[in-house]
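Below is a structure I'd like to ask you about.
As you look at this complex, bear in mind that one protein chain is not there, while each of the others sits in place.
As written, the chains take the letters A, B, C, D and E, and residue 1 is the first residue of each chain.
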Amino acid sequence: MATVPLLSDDAASPQARAVFDDIRAKRQTDYVNNFWRALAHDPAQLAHVWDRLQQVMAPGALDPLVKEMVYIAVSTANGCSYCVHSHTAAARSKGMTPAMHAELLAVVAMAAQTNALATALQVPVDDRFQT
Amino acid sequence: MATVPLLSDDAASPQARAVFDDIRAKRQTDYVNNFWRALAHDPAQLAHVWDRLQQVMAPGALDPLVKEMVYIAVSTANGCSYCVHSHTAAARSKGMTPAMHAELLAVVAMAAQTNALATALQVPVDDRFQT
Amino acid sequence: MATVPLLSDDAASPQARAVFDDIRAKRQTDYVNNFWRALAHDPAQLAHVWDRLQQVMAPGALDPLVKEMVYIAVSTANGCSYCVHSHTAAARSKGMTPAMHAELLAVVAMAAQTNALATALQVPVDDRFQT
Amino acid sequence: MATVPLLSDDAASPQARAVFDDIRAKRQTDYVNNFWRALAHDPAQLAHVWDRLQQVMAPGALDPLVKEMVYIAVSTANGCSYCVHSHTAAARSKGMTPAMHAELLAVVAMAAQTNALATALQVPVDDRFQT
Amino acid sequence: MATVPLLSDDAASPQARAVFDDIRAKRQTDYVNNFWRALAHDPAQLAHVWDRLQQVMAPGALDPLVKEMVYIAVSTANGCSYCVHSHTAAARSKGMTPAMHAELLAVVAMAAQTNALATALQVPVDDRFQT
Partner (left out) sequence: MATVPLLSDDAASPQARAVFDDIRAKRQTDYVNNFWRALAHDPAQLAHVWDRLQQVMAPGALDPLVKEMVYIAVSTANGCSYCVHSHTAAARSKGMTPAMHAELLAVVAMAAQTNALATALQVPVDDRFQT
């Protein structure tokens, strides 16, 4: 179904295999999901994305669950089916309750609606919103 | 610049004017921003959007600042210039610090990047992500 | 502001100038709008788009005003500022009333909202919707 | 396949069940489609979307079939697979003929094409398109 | 699965059948892919798209493989699953190597990321980028 074969551990290059192992270690699971197995055809990109993802999603000024919910929101707006599924699962594993999920979707839907209205009306930005 | 004239208080219908007054009262400000003045050509839609926005953005399982940041994320993915400006301003007024803003944008950018990769690779959804 | 200079009649090639003249004749106006003046750098593309547009927007099973409103809807969803402006003006010149405009925008906003919900929920297509 | 289980009548809350019953009554069918069964996890949102949809899609300055075709256009531009399927089915049930469908798609495709050109060329909006 | 039945050669109109035959002759294959069989419900549109595609994708100032890779990039950004699959296959048949595919995806991902950042930051266009 993917545009490239998903690479098993045996089929992956040593560099890609090392990333798979790091994913397993950091996530404390034996499972490496399909995104990484597809990306493994470009081991340098695989390593880059995995490294960057860890930096970006780490606890900081925002907590990791908020970040996962933002990820769901962007993935929804961009229409990425895989990403909606994987990040909804990730958000749940980090504590997203059904009530939080419902409110998240209500905000995403509200934003989609007012984005469309503001674009159709071509509303000029208020001076006071300019920094 | 808008596709409809922005309505001043005097030009707005009594129903629209009532919404303007409610915006002022609830937000404790004299200022009604351009989005509402453009939407005022359809007073029923104006009233609907204003009512719904208050419900959706109210404190609940998610706090209002998280909701504003989700709103920025969706508005960015949808390319709504007005909405990015207005909700960035709103998030700041609710306490978004420069560090939070920076982390939010890093997540949005990361998601945009992996959304593109997952779509270009057409990665099939893992069984374990299916509920 | 455009990524190419807008071509005046004098600067346009004879092939592009002929399209400008045809636009004036068919629309019964002296004015050639900026889209065509930007497109004129590729006279073959200019002629192709102008010809195709006339075919697609002509009266048929759908009337031209409905087609213009569909055009506004797509342009809004795609975030094309120029197109929202030009097709809102075109729809008005073909008879779109403020009430029709308001209802059009309400549908566009509703669709944007439920599109987001269906995508975030990844709702499977019902068998009965399959042909 | 959805990110939440689809709720049967038995699994739905009384509030959600009441919406299901209203959908059946208003549409004069026994069938409740998957969108509503997924949305039923948030009964307040379910009720809100169902109520609003009826208002927005009701006959008015635009007829319901035109509204369904606008819905297809927006759903296509937003890449919502579920929505394209469900609203194409809905438009057919309201009288969309194959000829109307073909013309609708021709307009949607034309708009997508000129949206891309206007964006790539960054064409400035003509003064006369400004209200 | 499509919103219209895919038309076999026998079910297609003579005009659509003629396009199918031309596709076979020009591509030197017996296979006509699903896109054309779905589009065949509107034979005039089918003929138009097939003709235009040949013109646009022909060798010129850009070579056909570069054009296929641009097509993959746009299809990815627009979230068109069918198009990503079909144009990835087409690019491979025209010589796209795994290394070229990997670099293409890296650029697409990079662009998606900086598009998001520039939009979230609402960066004004530098005077020197204006023609």
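We take it that a contact is a pair of C-beta atoms (placed from the backbone, for glycine too) under 8 Å apart; a residue touches a chain by one contact, two chains touch by 3 or more.
Just so we're clear, the structure is a prediction, and the values are computed from it rather than from any experiment.
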item	value
Touching partners, among the displayed chains, of the absent chain	A, B, C, D, E
Subunit C residues touching the omitted chain (full complex)	3-4, 41-42, 45, 74, 78-80
Positions on subunit B where the hidden chain makes contact	79, 84-85, 88, 98, 101-102, 105-106, 109, 116
Where the unshown chain meets subunit E, residue by residue	1-4, 6, 31, 33-35, 38-39, 45, 49, 52-53, 56-57, 60-62, 66-67, 69-71, 73-83, 85-89, 97, 99-100, 102-104, 106-108, 110-126, 128-130
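Keep this in mind: only the chains that are shown with their structure count from here on.
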item	value
Interchain contact steps from subunit A to subunit E (minimum; 1 if touching)	1
Touching subunit A and also subunit C, the following chains	B, D, E
Shared interface partners, meaning chains that touch subunit B and subunit C	A, D, E
Pair of chains joined by more contacts [C-beta pairs], B-D or D-E	D-E
Longest centre-to-centre distance from subunit C, chain (CA-based)	A
Inter-chain centre distance, subunit A versus subunit D - centres from mean C-alpha coordinates, in Å	26
Of all residues in subunit C, the ones touching two or more other chains	1-4, 52, 76-77, 79, 81, 84-85, 88, 102, 105-106, 108-117, 119-122, 130
Pairwise touch network: line, ring, star, complete, or other	complete
